[in-house]
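What you see is the complex with one protein chain gone and the rest in place.
Note that the chains take the letters A and B in the order they are written out, and that residue 1 is the start of every chain.
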Amino acid sequence: MSDFLRSYLTVAIFGLVGFALVGAFLGLGRLLRPDKPNLAKTEAYESGVDPTGDMWSQSNIRYYIFALLFVMFDVEAVFIFPWAARLEAYEIFGLIEMAIFIFILLLGLLYAWRKGVLKWV
Amino acid sequence: MELTTTWYLVLSVLMFSIGAVGLLVRRNPLVMFMCVELMLNAVNISFVAFGADLNDVGGQISVFFVLVVAAVEVVVGLALVVAITRRRSDANADDISVLRG
Partner (left out) sequence: MLALLAQQVPDFVRPDIDWHAAAPELTLLTFGALVTMMDIVWLEKGRKLTSIVASIGLLATMVPIITLAVDGADRSMFGGAFVVDDYALIMKAVFILTGYVVILLSTNYIAEGDYWENEYYGLLLSSILGMILMASARDLITIFVALELLSIPAYMLATWRKRDLKSNEAGMKYYLMGVFASAIMLYGMSLLYGGSGSTLLTDINESISGPGDPSAVVVLGIIFVIVGFAFKVSAVPFHTWAPDTYEGAPTPITAFLSVASKAAGFVALMNMLFVGFFGRDDVYEPVIWILAALSMTVGNLIALRQTNMVRLLAYSGVAQAGYMLAPLAVAGDVPDSALAATVGYLVIYAAMNLGAFAVVIAVARKTRTAEIDDYRGLFHWAPGLTVAMTVFLFALAGIPPLGGWWAKFRIMGAVIEANTAAGVVMGIFVAVNSVIALYYYARIGVKMWAEPAPDDDTAPVRVPVSLTSALVLTAAATIAFGVLPGLVGEVTKVSLLAGVGG
């Protein structure tokens, strides 16, 4: 067997052990616990309001806007991490560069706030 | 069997082709955006694979830019879809065909 496949053998063994453990615990529980079926037990909530309707429902389009804003600012952070990792090396030059970068991002955020996109109506 | 750069490039070609075919065949804008992401991520894999192969950091740096621009592109695309769905109940590239061509 080649080295390449052997390194995957470990993964396979881990997977098998994982499945076996879960199976063993569930099976053990099945043997030990009392078995008394009841219709009420199959409902999603045993107490409280009965669930109604389809579980696929459309979310409000407003959530999209928040998600979009989040994705954008989240991804821009990828430029800040490498800078932060070598903060000392870049000295004051890097600091000013990053300040300009963040200032432009901040303009975007301010714009979104001013246009009322961040408000939860 | 060694996992060489070639394998990563083959993976990248496959992903790119799936994305390109999907973009041309599918008609739901959201699925089309996913296909665009698939194509751009294929590019990322190819950049990183070449970068590792050449022992050059340029490939990884390119990925940063591709990643961010891809996110921005998709955000603009989704914003267009949101703007369209505010007028119409569903978004389908075939439904948007007032114009010829």
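Miscellaneous remarks
Here is the rule we go by: contacts are C-beta pairs under 8 Å (C-beta built on N, C-alpha and C of every residue); 3 or more make two chains touch, one makes a residue touch a chain.
The model shown is predicted, which means the values in this text are computed figures rather than measured ones.
When the whole complex is considered, the residue among A:V11, A:L32 or A:A85 that touches the unshown chain is A:A85. The chain not displayed touches subunit A at residues 81-82, 85-86, 89-91, 93-94, 104, 107, 110-111, 114. Not every partner is drawn; the one left out touches subunit B at residues 9, 12, 16, 19-20, 23, 29, 32, 36, 39-40, 42-43, 46-47, 49-51, 53-54, 56-62, 65-66, 69, 72-73, 76-77, 79-80, 83-84, 87, 93, 96-101.
Keep in mind that, in the parts below, only the chains that are shown with their structure count from here on.
Looking at the complex, you find that subunit B touches subunit A at residues 1-3, 64, 67-68, 71-72, 74-75, 78-79, 82, 85-86.
By the touch rule above, subunit A contacts subunit B in their complex via residues 2, 4-5, 61, 64-65, 68, 71-72, 74-76, 78-79, 82.
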